[in-house]
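All protein chains but one are shown in place.
Labels run A, B and C following the written order; every chain starts at residue 1.
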Amino acid sequence: MLNVTIWNEFVHEKIHDEVRTVYPSGIHTALAEGLQHPDFIIRTATLDQPQHGLTDDVLDSTDVLLWWGHMAHDQVSDEIVSKVVKRVLDGMGLIVLHSGHFSKPFKALMGTSCDLKWREAGEQEIIWSVNPTHPIAAGLTGPIIIEHEEMYGEFFDIPAPDELVFVSNFEGGEVFRSGCTFKRGHGNIFYFRPGHETYPTYYNPEVLKVITNAIHWAYSAAGKQTFGNSQPVRPLPVLA
Amino acid sequence: MLNVTIWNEFVHEKIHDEVRTVYPSGIHTALAEGLQHPDFIIRTATLDQPQHGLTDDVLDSTDVLLWWGHMAHDQVSDEIVSKVVKRVLDGMGLIVLHSGHFSKPFKALMGTSCDLKWREAGEQEIIWSVNPTHPIAAGLTGPIIIEHEEMYGEFFDIPAPDELVFVSNFEGGEVFRSGCTFKRGHGNIFYFRPGHETYPTYYNPEVLKVITNAIHWAYSAAGKQTFGNSQPVRPLPVLA
Amino acid sequence: MLNVTIWNEFVHEKIHDEVRTVYPSGIHTALAEGLQHPDFIIRTATLDQPQHGLTDDVLDSTDVLLWWGHMAHDQVSDEIVSKVVKRVLDGMGLIVLHSGHFSKPFKALMGTSCDLKWREAGEQEIIWSVNPTHPIAAGLTGPIIIEHEEMYGEFFDIPAPDELVFVSNFEGGEVFRSGCTFKRGHGNIFYFRPGHETYPTYYNPEVLKVITNAIHWAYSAAGKQTFGNSQPVRPLPVLA
Partner (left out) sequence: MLNVTIWNEFVHEKIHDEVRTVYPSGIHTALAEGLQHPDFIIRTATLDQPQHGLTDDVLDSTDVLLWWGHMAHDQVSDEIVSKVVKRVLDGMGLIVLHSGHFSKPFKALMGTSCDLKWREAGEQEIIWSVNPTHPIAAGLTGPIIIEHEEMYGEFFDIPAPDELVFVSNFEGGEVFRSGCTFKRGHGNIFYFRPGHETYPTYYNPEVLKVITNAIHWAYSAAGKQTFGNSQPVRPLPVLA
């Protein structure tokens, strides 16, 4: 069983009618319902909870963390961010969704600005896999077509991903590296682009399939191999 | 000074009016004229020449080779292909253009099918840099917009490139990794997508700028460091 | 269940007493016995069998192929090599062991010379993981120390691996990238250095653990997503 925690800042849904209409109980709740899988034990956590719902207990027992945030990145406490980052480096999987590209944990783990080009015009997005037998793309039988989404365009200021899985085509002419894997420390990270708050993207079965795949992929079962400072294996002729 | 050899199969231009109209003296000649640069000494070579114009003398004195081919890949002799591949592994730069993705040297160097999805429909192609300060993208001030091109779509069956420089958006909805670098042996390889024979793509100043940049990038000035079989640096207690 | 086929050229063991002493029934048999795992259905195949034991039936039903060869690389028929390469590109996993670096399938898939520096002096090899939570390193609790092995040194002429998992230190002073992953087409490839025929390396439990991990890792469960040539998703204003 995998312990999955879905974190959502949960602000738009409370203050913008347009968003509440799409996600009446919050993006986290829609994801929790859509990601039902026999292997998953799913919890949610939100910004307004004590410690943003990410207590030591929750983090310590989370195998894979999902992160959605947008307008309240700055309200996430640096202390919690440090704990999240440390847990990722220690092996917790992290899936960063859409506007989470500007979240504190993602920026800290990438070391770059994570800036990008964007446009809100309800454009069609077509998501192609450039690595169609990657486990994260399993089960897709063609491109994912989303009728209306916010556009994100290059240059996306991230380190070159370890693996590029998806690239998006937008109706207005842009492209975007929309599915990227990174390993940082012992943690597997997947960034997945779609999911603007005003569109029902997280009800799309193929989007949910990708996130489900990504949870399995990000989970690390490997015991950590730690190499502490140690005596030399071979005798040294002269110790300084 | 860099010795640049432009190889073109030069078949379409002789038998298809539509192509001859665009490239009356052949794609190689158009490129040779368009790539004028004070650092370059440019030669051309074509399939119909003895040894396809790629004699040992020519190959040995070529720093960077450009390759355009399409309908006559099979007519390139395996012996010449072997020599080209060996020269790349020994440090000659190679720039593979458009339908050269299916050329024998490129397939041999990639080890994969190099297959892709395509459509001839005169679509608009917009080429974005995902690594805008890569030397191959130097001097571009925005995306390259080509009004009419053949579409190439993913999945492009190549090894994950060492660096991804450009991604294309096509009007019909596809994307393509259209600028990719690879190092094989001691040779730098750049694949650049645009350049269908029926469109005047190789007269586009930005396309020519990218190819010019790529020639500089692919040229390797580094002396090869060869590590032959040798005695151990450190004494071995017991030789088997 | 995973169908694993272990291919061994099986020549040294028949003609060199020194090797037969270590592997009396052949390296393939030692590996088949050492790699017992409830998930594996293991077969072996050798050069001297019809079609080298790699008939279409065998290849079609192989999920992961192991390859050990050394002195008889040239005796492997090009037709079988083509079939092996095609199966890898279609998704069969491939694990190339030790002197298999110069085998025809590996060289064809890499596109490079796969040359390296070597020395037979019974040196100590210490294999370190540089990615200790990679699934292929799972279960190791420190470096693998092999008392006597052939030395392989850099420069190892391979494409930059997709992932570097292990690096070896040799007593005489060399290093080697001894555990490398590559994806080619839809197939996962792992090169693993140790295993000279005159040493009992393939009885080492940690070496067997790595190969067992690699078999699991190389197996691809993802259904292939094929993108054939197709009509545009979006209407094109003018079809050429």
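In this text, a residue touches a chain if its C-beta (ideal position, glycine included) is under 8 Å from a C-beta of that chain, and two chains touch if they have at least 3 such contacts.
Not measured: the values here are computed from a predicted model.
Screening C:128, C:192 or C:219 against the full complex identifies C:128 as the residue touching the chain left out.
Taking the complete complex into account, C:163 is the one of C:13, C:63, C:150 or C:163 that touches the chain left out.
Set against the missing chain, the residues A:24, A:139 or A:159 yield one that touches it, A:159. Of the options A:2, A:72 or A:108, the residue whose C-beta touches the omitted chain is A:108.
Panel shows chain B; residues 91, 124, 126, 128-129, 131-135, 137-143, 145, 162-163, 171, 183, 186, 220-227, 233-234 of it touch the chain omitted from the view. In the full complex, chain A makes contact with the omitted chain through residues 85, 89, 108-113, 117-123, 148, 151, 153-155, 157, 159-160, 162, 170-174, 182-185, 198, 225-234, 236-240. In the full complex, chain C touches the omitted chain through residues 124, 126, 128-132, 143, 153-156, 160, 163-164, 167-170, 173-175, 177.
In the analysis below, only the chains that are shown with their structure count from here on.
Counting the residue numbers that touch the partner chain, chain A and chain C have more than half of them in common. It takes 180 degrees of rotation, in steps of 5, to superpose the Cα atoms of chain B onto those of chain C. For the pair chain A and chain B, the distance between mean C-alpha positions equals 36 Å. Averaged Cα coordinates give chain A a centre that lies 33 Å from the centre of chain C.
Residues of chain A in contact with at least two other chains: 124, 126, 128-129, 131-132, 143, 163.
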